[in-house]
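Yeah, one chain of the complex is gone here, protein chain that is, but the others are all in their spots.
Should a chain be cited, it is by its letter among A, B and C, assigned in written order, with residues numbered from 1 in that chain.
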Amino acid sequence: MLKLCWKDFYITRFFWIPVPFFFVILLSTFIFSELLFLTAAVILTFIMTLSIPLIEEYYRTEEIIASFPISHPSVVIARYLTSFFIIIIGMILFMISSLFYSSIFKENQIDLKSVVSFEGGMLFLGFSLLFTLLFFPLYFRLGTGKALFSFPAFLIAVSAVIWLINKILVLITGKSFLLIKNVQANIIKSPIHYFSEWILNINKGISLALFILILAVVFTGLTLVSISLSIKSYKFKEK
Amino acid sequence: MEHAVQIENLRKEFKGFTLKDVSFNIPKGYVMGLIGPNGAGKTTLIKLIMNLIRKNSGQIRVFGKDHIQHESEIKSRIGFVYDIPHFYEDIKLKSTASAIAPFYPKWDQDLFLKLMNEFSLPLDKKFKKLSHGMKMKFSLCLALSHDADLILMDEPTSGLDPVFRQELLEKMSQIMLDEEKTMLFSTHITSDLERIADYITLIHNGEIIFSSPLDNILQNWGIVKSEKDLLDKTEIPGLVGYEKTNYGIEILTSDIKTAQTLISSDSISEKATLEDIMYFIKKGETHA
Amino acid sequence: MLKHIRRELIFNQTQLYIFAGYILVFWIWIVWQNISPRISLVFLSFVLPLFCAASFQAREEKFKAWTLNCSLPTNRNTLILARLITSWSLMIAALIVGILYSALFQKNHSILYQFIQLKYFLVFLLFTSLFLVFLFPFVIRFGLSGVLIGLVVLQILGIITLVLTRASGSKGNFLHTMIDSIINFMKFLLNHPSTFFYVTVLIFSVAVLNIFTLKFSQFLFARRDF
Partner (left out) sequence: MTLALDIKKLNKKYSDFTLKDISLQLPSGFIMGLIGPNGAGKTTLIKLILNMTRRQSGVIKVFGRDNIIHDKEIKSRIGFVHEEPHYPGYLKVKEIGSVFSRFYSNWNKNRFFNLCREFTVPENKRINALSRGTKMKLSLALALSHDADFLLMDEPTTGLDPVFRRELLKRFSRIIQDEKKAVLFSTHITSDLERTADYITYIHQGEILFSITKDQLFEEWALVKGGNEILNPETQKLFKGLRKSSYGFKALTSDKEKVRTNLSGQNYVMEKPSLDDIMFLLSKGEINA
């Protein structure tokens, strides 16, 4: 398991030197709103996560991996582990860069320190994990190319579902858990809006411990589902 | 005699390997077989002729013209097959062909289609969907369908099954009936060469060991086997390489007839196949 | 030359479909969000070369298809020329699509009105060529991995400037200032009265830039072993 992760990082190591700088630099474009800043960080992290499957596909190393003495599930789980590592790396970078910029651009009307907080961390983790967990089953089923094309559609569908739930809630209990009403039909933004609002509200409503518990439960559940799906599709994949 | 390709002390230097002042000619109207161990420089040589690699020094003349000055004119008369065929993988075979066709004045679409279904290749499949053998076949198909005067093939038969190889060789010999056509092909399957080639060029560590008609190789080269160690006593004419086995010694000579006369009767001499020759030359090189 | 362009187009079919799709979406977005033609011009002049010139090179490298292309009965200079011409014609086509779109669907035909002005059109060409000068030879020399190297260089430059801005205590985001300067430059170009002299200068500079790109790329491409 871990040796597979090691392999992933070892094979792509040429690429982990420049990435952090690039990450930080690119974020500097988005320092004018917290939400944009966060979104950018999340997306960049997601791209980093993508890089490993992409490289593997480009060099067709999959058939070698498949003929190594490793069980199929462990291949899949290792992929997840790697991406989790990457997400953590991304999070650290995100925090650092936000501090960095807030210190550089003091005259900036919004302070980025607010991102370096419990909510900020939660949002970042939440979204990165969400993206990864949604993407990998698709990837193991369709391969990178098709998965990348179908992923945005998938995301839109998800946000639509959230929106629907919200509507239903509004019907049942008079109040919406989304404060932002007019969300642009922007693929990435809308789920972020919904989700962030949701988290923040819950956090207001209930005690912290319970909140964390809920999150933990939700994400472990998601992870398990997505991993099992991936394993299932990887088993029957032609390598 | 007229030469299709003339190469004069051609030199190419890489990091690991150099092609050392090679010079040889391919006579017009014959099949020249290019043999040699891996990394001897066969592919380099063919790529140099196609000007895919820049030469450091020397001269290559194809159809009597310099291969860089008259590049496009020469290339329009050359059919090429490389050891790994590289085409755009997500493009259908027929569109690939249609893109290439206009470059060749003598492109024959009917012939192309005929070949395609002879080789049982699907026109509407994408290149990446083909197996290695089929990729080779497609590459051959393109090379043969604009009746080229010079056909360069870099291991065209590797990865093809014997049956198809046989057909391919038959096809080649049909093509070679036309006196205008010349063929240079490198291969590791020497039995194929012994079937079709008129001339053999053996290249080893970027140097040409010999380049001469197949018949006189098969006649003049031979192996002398003997219990006693002949090397110290007698001077063997045309000694190329030898191997000391626990039975005695085996010697490859390029002049078997005189060798027979010189060497005492207690030794047996037999004809050498191309494979033997390559084997002994490699051995000789390790001895030296 | 036609056969060359045809070859390029056929071999890059899949790329073309993506390109077409992207361009349509792009224009729809521009018109829908009613983004000012100037911004869209900047966008275009950065996006189009990436999509045409760079991606063709990338594909050739990915499939190692240069062995094929260079074995065809032509010389390498012609190949490069063909690639440049093809990408230019594609870029112009993309622009025309935009113009038609605005002519048909846009209420105030701003894009139409802007782009049919000679001056405006020339500025677009100028910007695109400027970007091409950097991109085209770069991709030919360094290939896909080269792009990565390029990014690294860019980052380091970025960091240095950041530090400098910090040290000099000047306010504002460096990237922002850069973008501002670009915009200002463009504004200057666009607001400059289109005298005959001015137009000829524009045309001249565009021509020079492209010829330089071509020659430099050919120079690089001729020195490659496949």
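Observations
The criterion applied here is as follows: contacts are C-beta pairs under 8 Å (C-beta built on N, C-alpha and C of every residue); 3 or more make two chains touch, one makes a residue touch a chain.
None of these values were measured; they are calculated from a predicted model.
Partners of the chain left out, restricted to shown chains and counted across the full complex, are A, B. For the chain left out of this panel, the touching residue among B:Q59, B:S95, B:S158 or B:Q260 is B:S158.
Touching the missing chain, out of B:I189, B:I249 or B:L262, is residue B:I189.
Touch with the chain omitted from the figure is made, among A:I55, A:L81 or A:L222, by A:I55. In the full complex, the hidden chain is touched by chain A at residues 3, 6-7, 10-11, 14, 55, 59-61, 63-64, 66-72, 235-236, 238-239.
In the full complex, chain B contacts the hidden chain through residues 16, 35-40, 43, 83-84, 131-134, 155, 158-166, 188-191, 274-275, 278-279, 282.
As a working rule, only the chains that are shown with their structure count from here on.
Distance from chain C peaks, on a Cα-centroid basis, for B. Taking each chain's centre as the average of its CA atoms, chain B and chain C sit 45 Å apart. Centroid to centroid, with C-alpha atoms defining each point, chain A and chain B lie 55 Å apart. Contact of a single residue of chain B with at least two other chains is seen at no position.
Here chain B touches chain C in the complex through residues 47, 50-54, 71-76, 78, 80, 82, 84, 86-91, 95-96, 98-100, 102-104, going by the rule given at the top. Residues 3, 6-7, 10-14, 59, 63-65, 67-68, 70-75, 78, 223, 225-226 of chain C touch chain B in their complex.
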